[in-house]
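Accompanying notes for the structure given below.
Only one protein chain is missing; all other protein chains are in place.
So, chain A:
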Amino acid sequence: MFLVIGSNMTEAHPVAATFVKNAVLRGAQLIVADPRKHPLADHASLHVPIRVGSDIAFINALMHVLIKEDLYDKAFVNSCTVDFDKLKEKVMEYPPERAADICGVSPDMIRDAARRLASVKPVMLCYTLGITEHTCGRNNVLSTANLQMLLGNMGVECGGVNPLRGQNNVQGACDMGALPNVFPGYQPVTSADARAKFEDAWGVENLPDKNGLMIPQMMEGLVDGKVRAFYIFGENLANTEPDIRKVEHELASAEFLVCQDIFPNETTRFAHVVFPAAAWSENDGTFTNSERRVSRVRTASKAPGQAMPNWWIFKQIAKRMGQDWASDSARELWDNEISVLAPQLCGIKYRRLEGDGLQWPCPDEDHPGTCFLHKEGQFTCGLGVFTPVEWTPPAEVPDEEYPFVLSTGRRLAHYHTRTQTGRCEGLNDILGEETADISPFDAADMKIGHGDMIRVSSRRGEVQVKANVTDQVPKGMVWMAFHFRDACANWLTNPAFDPVTLTAEYKACAVRIEK
């Protein structure tokens, strides 16, 4: 059985969705919790159309029912977790009747969902950015973990919490320590031991010991001058970050902006120096997917002009700043540095990656890799900790002036800001422009026809865009993507962030629509 929440899998992770659909054809149950009746919901045995930003109330109510009706996995809770009492106390404040008001679904539907979840083992919970891109994103994630621990669905194949990573190598970029708080392999920069290890490996002294800035802080630092130089590698921040006007003001404020990319884009306009990089299939390397599988990427074509591999560019800068690095290919970087320094990756060497790759943790070279984590309820920190969380509404909710909620995401034929897919023959023919998806109810109310141009505005900006009248979208909601610059949803989105992760609330802001 699957519980898919905040994930438009058939469009954002199409091939993963095929395996869910296959399981449904073979008799697995599928519950989809999502404001939109997106295509995966057509395959679901139950679609719970919760309101945007009501996930915690929904999950707390599910757990309320599971505890009240004695349907949870007591053996797992007793032997593998702590703080059940704290969780119980909190979720008892969320009877289905209360959650129903918040979520916009009936109390009986919540009870039904809870009973179904308790009826089968294992249940795999899949989520995507519908969970994380909220001011309560971190708490949303904790809720999913609470639910799966309560159901005893952790540490088993086809169970667990399965976040589908948005980008091909977002898992890998984390594993590599492209994060302000950890070295490669999640070793904290605040740990003296970890610093000593990397100082030794890199032949340097005094590695910085406090956590660095996260992206929104960096960008704010451009305006107040705390950040004087900003180096953007392969990101089109001018289109992808919430509130484009604010972002462009920040980028324009940069004293010295370096962009390293394969195409000129809306962000490189602000650069002082642009480095041309080799693209996918123009150099060898590895990607790590959502299942922590490290797979090879191979060279098929020559990079154009003087474009060079990214690792080479960083190495040249290091050299000019006084460090001569030995590794001179992606393979040498992996085999001689990464897999030596990151404990989870020690057993992964290029020679072992010829076929289907290896899933970390893979601690030694005879290890077959690890298909799923927390086996037999053994969590990284020992026992699984229940962390009760309170529901909080999005930072900006509809009001009289801006009566609709805007939620955003990706569509099937394109990827992010179309720097890649917009340049592939045929993909623009499949989807050539942005639309604002609205419900037939609202369209009728406002006399908007399918394909009519409408104006969508928020407190931050406005776009002219074609209306796409679809019953995928519930009354009161507008749904848009960020693939096309002119009608990019990020002219409208709210730069309000989760206080811990600083993830922006792309999934909820208030807008108005006018014909």
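General remarks:
The rule is short, and it goes like this: a residue touches a chain if its C-beta (ideal position, glycine included) is under 8 Å from a C-beta of that chain, and two chains touch if they have at least 3 such contacts; residues count from 1.
In this section, contacts and distances are computed from a predicted model.
UniProt lists the omitted chain of the complex under the protein name "Molybdopterin oxidoreductase" (options: "ABC transporter ATP-binding protein", "Molybdopterin oxidoreductase", "LrgB family protein" or "SusC/RagA family TonB-linked outer membrane protein").
Per the touch definition above, the residue from A:18, A:79 or A:378 contacting the chain not shown is A:18. Among A:314, A:379 or A:441, only A:314 touches the chain that is left out of the view.
From the set A:83, A:291 or A:462, the residue in touch with the chain omitted from the display is A:291, counting the whole complex.
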